[in-house]
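Right, I'll just put the structure down here and ask away after.
Note that this complex is displayed minus one protein chain, with the remaining chains in position.
== chain A ==
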């Protein structure tokens, strides 16, 4: 091909002049200023249709983080164990013995809102590719889901099909879905959240990067052929949902987990043979984003010939090929001359593959189609020079009004036993068995703690080690106070892995917020990031990767700001693996931490008032850190039979869960100056419930004292399957564990089957 070619426009596409005059770029989500910027980047030339498409997806929030980039810089991303922080497919943390853990969480909210099954399924597929594109073998999946009220049939439909979609993908590809969380709240009515996390394990030598380097080296396309599905998915993900969103259904991709299984195994073979110089998933913005990011990272140029791209539909235009988000595709760069070794592996697995271009000198990103040059862009303008906005922040009116609210007064009239009945049978607290039984959580035979405890635990074959993992987030707290809520999200997920016997290593986060162009929303985002960053620093858990999902709004109403934290912890010895259920009759129950009148944003407040208000619990990071040290030390010393974090529903719910999980009873006495119901359902932070043998009670209490952690002996485990809680010497709750189990187990099945309810 000639070196100096002029960029062509295709006859049936709008001409560059028409795009300018009719402002067609706006349909792709670009502003006037951004369009002007593109022209400057092209030295005054008007971009053609394909080029505008390429810029629009690369500069979408989903790919460029243009609204959040400056805020994200506040996160601590370094640490002695961090091998790879944000910027690649997934974060990588050293776990010793030349091994590392690789993990990332990502949202698929908008696709799931319009096409729940495929939206959720492809969310899982995408995050798995992010992990194995690092050279890691995926070993576990988790997810974090938010839906509206299950009384709404549309919400039941979304819930049912999101879960089925996740199950379909994870089960088929053979990676266990070991944990996660589901919360129902009307703020997510039209805009559910579907965040998927994948965890993988890697030998240090196998670590891969998404980079294109070495002039003349071939660029190889591997995986499913390209169709018209998912065009402009990244742009769709970066705008608010509205009545027209249903029409965006074609922007949702269709997943094929079987194809991804083949792609996974083929890529693992390539990694083991050391064939790859660079590898990147074709995820959001498909071929465009993967090739442009790899090129920019390598500091070189790239020529792509779209005629060579495997295509499943005829007559596709360069615009469509570049912007397609067809699933199960990878882009590779290998040393020249090794193309055949790649092809042999792909042929073995029955995968399409093709050399579609090569790395070039300079910085031009050039696309050829039927012999014509159809895009010619300085590559760094797509990636490094993407726009970056600092928005206006404003404290919302509701935040100030909430200062006056006294949540404990709203619930003062409720009898504690009635409160427990209502809270334990709420769909937020009730068992999630209905969900996780649909997921294969045992394939790969490494799941040591299955779904239903504070954190899931996966053992690492050939070692004594295990990984604990958890996803957490509380949109209500973040809504009421983003900074405290942000801290709590990190602290609670860390507490969960600590209760499993693990040292927290680091986090990946998914920031689900509304429209950042609204000052109140930007304030939520900014404050939540401050709180999370504080907690990450205090707990030594750097942020090694993540994802931002903005514009989560329907009809102008934003979701609760919902940062989700995916935490991974390391268990040094499998004997330290600890679960939440009470184990033995006669064990002593210890409560670590302090209880205050903190019911703002609590499950009890929500159940009683149908709303949340006031201030959320306060979190003292020093106390949190001391608590973690104490619990972990006690577990490592072999003194702990069960550990459970106090979270939604407070002490009463935590006790009930320990009884239900272990099928044991408990006799508990607490002393308090608070009202019994307030004390039992307060969601004060930095609290953990331990059960230990009678002879270990004193040593554990001494350890807590030494660390400055308040620790109270509040009762003992019984064999009679009764939960008996006395407050200040008077019975507050006396329920049979059998009845509680029934309420807890049936919460979601009943809500999903409302017709059977009405016949009662």
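Just so we're on the same page, contacts are C-beta pairs under 8 Å (C-beta built on N, C-alpha and C of every residue); 3 or more make two chains touch, one makes a residue touch a chain; residues count from 1.
One rule holds in what follows: contacts and distances are computed from a predicted model.
The listed options are "TRAP transporter small permease", "Dehydrogenase E1 component domain-containing protein", "Phosphoribosylformylglycinamidine synthase subunit PurQ" or "Transketolase-like pyrimidine-binding domain-containing protein", and the UniProt record of the chain not shown names that protein "Phosphoribosylformylglycinamidine synthase subunit PurQ". When the missing chain is restored to the complex, the residue among A:24, A:207, A:448 or A:618 that touches it is A:448. From the options A:115, A:189, A:325 or A:440, the residue with contact to the chain not on display is A:440. Within the whole complex, the absent chain has one touching residue among A:261, A:343, A:667 or A:713, and that is A:261.
Seen from chain A, the chain kept out of the figure touches residues 164, 167-168, 171-174, 256-259, 261-262, 349-350, 436-445, 447-448, 450, 459, 461, 574, 577.
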